[in-house]
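First, the structure itself, so that you have it in front of you.
Complex shown without one protein chain; remaining protein chains in place.
Going in written order, the chains are labelled A and B, and every chain counts its residues from 1.
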Amino acid sequence: MSSLERSDVARLAALARIDMTDADLDRLSGQLAVIVDAVAKVAEVAGEDVPATSHPIPMANIHREDEVRPSLSQDDALAAAPEAEDGRFRVPQILGEEA
Amino acid sequence: MSEHTVDWTRATAARMADALAAGEVTSVELVQAHLDRIAAVDGPVHAFLHIDAEGALETARAVDADRAAGKELPRLAGVPIGIKDVLVTKGLPTTAGSRILEGWIPPYDATVTRRVREARMPILGKTNMDEFAMGSSTEHSGYGPTCNPWDLERIPGGSGGGSAAALAAFEAPLTIGSDTGGSIRQPASVTATVGVKPTYGGVSRFGAIALASSLDQLGPCGRTVLDTALLHEVMGGHDEMDATSLNEPVPACVDAALEGAQMDLTGVKIGVVRELSGADGGYQAGVTQRFDESLERLKGMGAEIVEVSCPSFEYALAAYYVILPSEASSNLAKFDSVRFGLRVEKTTVEKTMLATRAEGFGDEVKRRIILGTYALSAGYYDAYYGSAQKVRTLVQRDFDAAFAQCDVLVSPTTPTTPFKIGERIDDPLAMYLNDIATIPANLAGIPGMSLPSGVAPEDGLPTGFQILAPAHEDARLYRIGAALEASLTAEWGGPLSAQAPELEVAE
Partner (left out) sequence: MTTMTYEQAMEEFDPVFGIEVHVELNTKTKMFCGCANEFGAEPNTQVCPVCLGLPGAMPVTNDKAVESAIRLGLALGCSIRESSRFARKNYFYPDLAKDYQISQYDEPTCYEGSLDVVLDDGTVVTIGIERAHMEEDAGKNTHVGGTGGIQGADYSLVDYNRGGVPLVEIVTKPITGMGARTAEVARAYVATIRDIVRALDISDGRMEQGSVRADVNLSLRPKAVAGESQDDVPFGKRSETKNVNSLRAIERAVHFEAARQASLLLGGQPVVQETRHWHEDTSSTTPGRSKEEAEDYRYFPEPDLLPVEPSREWVEELRSTIPEHPAKMRARLREEWGFSDLEMRDVVAADALILIAATVQAGTTAQAARKWWMGELSRVANDREVALTALPVTPDAIAELQGLIDEGKINDKLARQALEGVLAGEGSPAEVVASRGLEVVSDDSALEKAVDDALAAQPDVLAKIQDGKVQAAGAIVGAVMKATRGQADAGRVREIILQRAGVEG
């Protein structure tokens, strides 16, 4: 498996919404490449016949009754908002000027 | 000895509970003693991120009043506790060690927080941790590292270094931790305290800020096995707010600890995992020595020791460092500057998210988010996440085979005693190796405990003994752990924590 390139890290950082300066990319890509190479060994033993485990304790069908529980008040919901207006969370424009 | 010379911070939680019940001491006195101790030593130790002196005293006063009025109270009512900052606490700042959550006051309580409140335990404050529990040293806290009370230049383990150091520094008799790959057991090991990761689902995760949802488990931390058992029973039990919560009674941890303290292990089969025993090298001599001595003690109490092999453990670390970052990359997406937490305002919402997360997250969090984003991305899922889930199956099969031959498995908790702060900070892989012995339990969902086995002769620093049990059999940990603890403390003349060097006390 090929190692992680600097350009891959830049693309992944954008996908994960983390701004990265050139210095960040320099610092992190080298470390990440080493880690990626180290963890790639998981593919070595994962044969076709081995089922995947996503929950450590096998259980199923844990559902709740369709019964209303109290919601937060609007004040509590908005209390930690960086910015709020008219009972809503305010965010900067979703599309940039270039759109 | 007059009452004024009793240092209640050195007592066990069980002793405090008895003393409260007997009217020997009040909860306010206990809380005040711990607040004083925190004021005296937490500057250099930095186990706490937030102290709630007023809230703790208020709970203590209410408990004292109810006790005076003859009301029936839970066993640990009035015994103070520290809560890892990973748990949300209504009205108390909760950051998970991250700058991105600085100043956030949750509008709700985690289920475990609620249970602690219902147990009437005064909450002293929130303990320090690696940012979002990513780390084994607490050096990755956004608010500065916690130091090991045994040697302030060394790490207290992580991610729950704050919860472990608070116990070792006698700032709290009980604390809560969370264990995703060893974050309760590894800090316990390097601070000479006790920590238990319960069976996955044994304690509700509702309100615990998620790192890796399929691995995370909250658990109790104490200075003795019995104290830890008492807290385990407060925390555990089914919760309908967590779909992965086990719908079964809380294991009888306290009874098991009391039984173990009788030091009779006749008929108990204990398995030594060859792959975790240091037989292949890489373990510090003193760690191996104390582990072997502990095995002898267990044998001396009637246990039979067998060797078992878990060949897939070789792949456990790699699987863990695929699954954890993958789940974490998704769990940490919500820190997007919209509803809570930090915002670095830019012209568009996308740029704002990019800048906020760049500023709010530390390097280790960024590394793992990138790694997880990669492992889940199109074209790589099968090779990484898919394969890691299969390794998980293999690890479970290894445990199943091993537990067919014995009741519990044992190993040293960590390969070394605590290293110096800064020593491994730039070498993530070396840092990840700290968790080599603790990770398999998280992959398989089984319970595990670490308790002190002594200090390494070469450096005088604590070593830890790990016990693992089959899923749902948490009580076995307490029985075996209490037996070993009883045997060791009989020789030491008291708990190992008492041997920690005295900390300099601030005026």
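Just so we're on the same page, a residue touches a chain if its C-beta (ideal position, glycine included) is under 8 Å from a C-beta of that chain, and two chains touch if they have at least 3 such contacts.
Computed from a prediction, not measured in an experiment: that's the story for all the values here.
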Out of B:Glu58, B:Glu240, B:Asp264 or B:Asp459, which is the one that touches the chain we can't see? B:Glu240
Using the touch definition from the top, which of B:Thr12, B:Thr26, B:Thr59 or B:Thr94 touches the missing chain? B:Thr94
Residue among B:Ala60, B:Ala110 or B:Leu152 that touches the chain left out of view: B:Ala110
Which subunit B residues would touch the chain omitted from the figure, given the whole complex? 87-88, 94, 96, 101, 104, 106-108, 110, 205-210, 212-214, 240-244, 326-327, 329-330, 333-336, 338-340, 349-350, 353, 373, 376-378, 381, 385
If the hidden chain were put back, which residues of subunit A would touch it? 15, 17, 54-55, 59-74, 77-78, 85-95, 99
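Rule of thumb we're sticking to: only the chains that are shown with their structure count from here on.
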So the centre of each chain is just the mean of its C-alpha atoms; given that, what is the distance between subunit A and subunit B in Å? 25
Of all residues in subunit B, those that touch subunit A in their complex: 104-105, 107-108, 199-201, 214-215, 240, 243-247, 312, 315, 318-319, 321-322, 329, 333, 336-343, 345-355, 357-358, 361, 363, 366-367, 369-371, 373-375, 377, 383-384, 386-394, 396, 428-429, 442-446, 471
As the complex stands, subunit A meets subunit B at residues 1, 4, 8-9, 12-20, 24, 27-28, 31-32, 34-36, 38-47, 50-57, 59, 62-64, 72, 76-77, 79-83, 89, 91-97
